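Reading through the structure tokens given below for one structure.
Here the complex is missing one protein chain, while the rest keep their positions.
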Amino acid sequence: MLTKTAFQGKVTKTNQLFIPFVVAGDPSPEMTIEYALRLQEQGADILELGVPYSDPLADGPTIQRAAKRALKAGMSLRKAIELVPEMRKQGVEIPVVIFTYYNPVLQIGHDAFFDLLEANGVEGVLIPDLPFEESEEVRNLADEKAIEFISLVAPNSEERIKQIAEQAKGFLYCVSTLGVTGERNEMNAEALNFIKEVKAYSPVPVAVGFGISNYEHVKLVNDHADGVIIGSKIIRVIESGLEKVENDAKEEALQDFSKEIKQLMNG
Amino acid sequence: MLTKTAFQGKVTKTNQLFIPFVVAGDPSPEMTIEYALRLQEQGADILELGVPYSDPLADGPTIQRAAKRALKAGMSLRKAIELVPEMRKQGVEIPVVIFTYYNPVLQIGHDAFFDLLEANGVEGVLIPDLPFEESEEVRNLADEKAIEFISLVAPNSEERIKQIAEQAKGFLYCVSTLGVTGERNEMNAEALNFIKEVKAYSPVPVAVGFGISNYEHVKLVNDHADGVIIGSKIIRVIESGLEKVENDAKEEALQDFSKEIKQLMNG
Amino acid sequence: MLQVFPDIKGRFGDFGGKYVPETLMGPLQELESALDEAMEDEAFLKEYHHVLQEYAGRPTALTFGDKVTKHLGGAKIYLKREDLNHTGAHKLNNAIGQALLAKRMGKQKIIAETGAGQHGVASATVAAKFGLECKVFMGEEDIRRQELNVFRMKLLGAEVIPVSSGNGTLKDATNEAIRYWVANCEDHFYLIGSVVGPHPYPRMVRNFQRVIGDESLRQFKEVEPALPARIYACVGGGSNAMGMFYPFLEKEVELVGVEAAGKGIDTPEHAATLSKGTPGVIHGSLTYLMQDENGQITEPYSISAGLDYPGIGPEHAHLFQSKRVRYEAITDQEALDALKLLTETEGIIPAIESAHALAQAFKEVPHMSEEETILINVSGRGDKDMATLMEHFKEEVDHAH
Partner (left out) sequence: MLQVFPDIKGRFGDFGGKYVPETLMGPLQELESALDEAMEDEAFLKEYHHVLQEYAGRPTALTFGDKVTKHLGGAKIYLKREDLNHTGAHKLNNAIGQALLAKRMGKQKIIAETGAGQHGVASATVAAKFGLECKVFMGEEDIRRQELNVFRMKLLGAEVIPVSSGNGTLKDATNEAIRYWVANCEDHFYLIGSVVGPHPYPRMVRNFQRVIGDESLRQFKEVEPALPARIYACVGGGSNAMGMFYPFLEKEVELVGVEAAGKGIDTPEHAATLSKGTPGVIHGSLTYLMQDENGQITEPYSISAGLDYPGIGPEHAHLFQSKRVRYEAITDQEALDALKLLTETEGIIPAIESAHALAQAFKEVPHMSEEETILINVSGRGDKDMATLMEHFKEEVDHAH
């Protein structure tokens, strides 16, 4: 049961958070909005909007493929951020977290980046390769702009778990198993203990990601954490519909997508 | 003018010596005898009968090719020596010098080798890779059997010229130019000086070899030395007739051969 | 003082740091502690130096290039002969250091990235020598281009893991190695091949390569009354250069790092990170890199696989910014010409990487005085480059006689 406040009250549900991840521009900006709408329909609470990157250190092959498709379609950090108002127009109401590697942010510049986030009504930002020790300036800027800076903790963060968890904003991203994003078939008992520890320190909801790929996982995570983050699995569903999208059977692809997501979240 | 005695009186001519070289068994033992007869007809005084060898260090490509043909036809040191009585039967009367590399001799053994030479009526022996310093035992054996052990001197033999020339038997083989056997177009002035020096020491006729390939050479050499040794040139004439020999035009080949040798020796 | 770099956060001035997924922060911390302990431990240092000497063949020679000096006229040219190291390049110095550290940390498995295969071979070699399991990540494109080194690693008992992501080259192999490490950091040691990556790698690799400069300093003093006026080293990730430069940073010696200009720095095909790149984050470190306007890392180009890297060690970025080191860029053709000249005059066929340093030096020595001396780091031998060299020189040498 979720009791903590997050995203300045925009996330108000009391049941478990469902935080899906899609890559902006995979396979096109238009389709990303369509998928976002379907995810919202299926109960998504927060959307992680991934910015495709040439060298995504923390991502597995599925998300790498998605990034490649999106880059080919011309997506960039700036365009991904500018996609958010477009989403709003078409009905996406849930908070959006921009998920981007640090280098593109650096090229825009910290100040300009946050101005851009603010101007486009982005609620949160997650930078997977900017750990606590390197993120002070960015965290301060995020605070100034009242944008949630999402932190991650991992089982091997050890004495840093407390430090990271205590300053968490928006929600805290728990890496359930060591490893890059991807689908795995079993949840790790140790990981569950770790979640317990994190929850004890965190002022915000604790969501678990990395490796959640079926309803069993979702149930297991929801028994212990405040929410699930699902990335690779969703990308794979999108991937399986690519052919239909290309062949003008967009509607059918989206129906399939909704059905699969429903199944994933509700069994 | 030749005044010295050689080959126990068998070489008695007073004009210049003509010493041709053929490879035993090139292209067959029978043909070798035929060529020997023709050479005798053309005035040869001594026949150098070359034993084909796998690794003829002192021979150029022409003689290497001849050796290859002869080896292919099954020739060996023993067979070459045993070819001599056959030659005699067919009319070769001039002295025969067996020209062989040292290794085949070693394999037969010194004593057995000289027994073999003696038994087959061979008059001389030349071992191009057995220099003076290594040949004492062989020279003694040759003396015992009254077989001429032919020595070589070269322009760069220097202080050894005297030593080698003074003990020379049969005839002394003068290497006119540095180098392995083969045809060259010019005689070397330095070489002529060298011949003069050699003649001063030698108790036997001084013949010049290595590189004599036309009548001009022959004349030039004959102006200064006691004779000419001709190898590669003769092999090339044999080579040019190989096709005819193979095609049952043996007589024609031999006629061509005689004509060429005549031309070589008499212009 | 220069020597205090990197600071406690792993910064060389503005550069360096640890820009890595959270999961790596623990392992990096563990590595740093172990490294700090090891480098204070006499026994560890003794073993490291013992292995360098009795296994790798150190000290490597310092050769006076009398013939090339005469040929060019000007300053006297000395060559530090890392090409004589076991496995043929300086890479082994670092691989030995890290493998010993891995053992000390109780890690029985190492992973490594490789481009042309030099670091992969060095890693496979130390894995064999120290009884470690070894996985080498290598781009599929590079696997195709470097069949021989792939086989060599396998013969040494290493597993070569093809990387198909990105363009299938070094950058992608490094990404993949890091990803694999993220997932398997508990029992795996990641053996990085240059002074790149997150802190403490740039410092660690530099310290395991400084033996090049330490030896050079000592050897030079034995043969010349004064230090060299200039020292040249090629820069890919920058490890041979850092190893050579480090002990000279506070000496009065001009230091010259030479990048790969490929087909020219005014073309898109080069790997001249400092000359043409901009600051950014690559492989966990804030440094210079080659990227497009959106911050996407671009594919570099150089004829030499070892310089074909879009980033550069953060300490070099700092030395560039602080102007302590001068950085130049040399084209493929210039490097090949220098390689040929050294080969013909000194009988030493250098790696094409090293030939970049040679080329820059050869440009400069004729303008220097005969009283001056210079030192060039010959980071590796050219055996690995024979196929490339044949392509470029076969006709020329076939018609030489």
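First chain written, first letter: the chains are A, B and C, and each begins at residue 1.
Throughout what follows, a residue touches a chain if its C-beta (ideal position, glycine included) is under 8 Å from a C-beta of that chain, and two chains touch if they have at least 3 such contacts.
Everything quoted here is computed from the prediction, not taken from an experiment.
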Omitted chain's touching partners, listed by label: B, C
Candidate in contact with the missing chain, chosen from C:32, C:215, C:346 or C:364: C:346
Contact with the hidden chain (one of B:50, B:104, B:124 or B:227): B:104
Residues in chain B touching the chain absent from view: 53-61, 64, 71, 76-78, 101-108, 128-134, 151-154, 156-158, 160, 164, 175, 178-180
Chain C, residues in touch with the chain not shown (by the definition above): 53-57, 60-64, 67, 81, 83-84, 86, 88, 124-129, 131, 148, 151-152, 154-157, 159, 340, 343-349, 383, 386, 389-390, 393-394, 397-398, 400-401
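Convention: only the chains that are shown with their structure count from here on.
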Overall pattern in which the protein chains touch one another (line/ring/star/complete/other): other
Distance between chain centroids, defined by C-alpha means - chain A, chain B (Å): 97
For chain B paired with chain C, centre-to-centre distance based on mean C-alpha positions, whole Å: 67
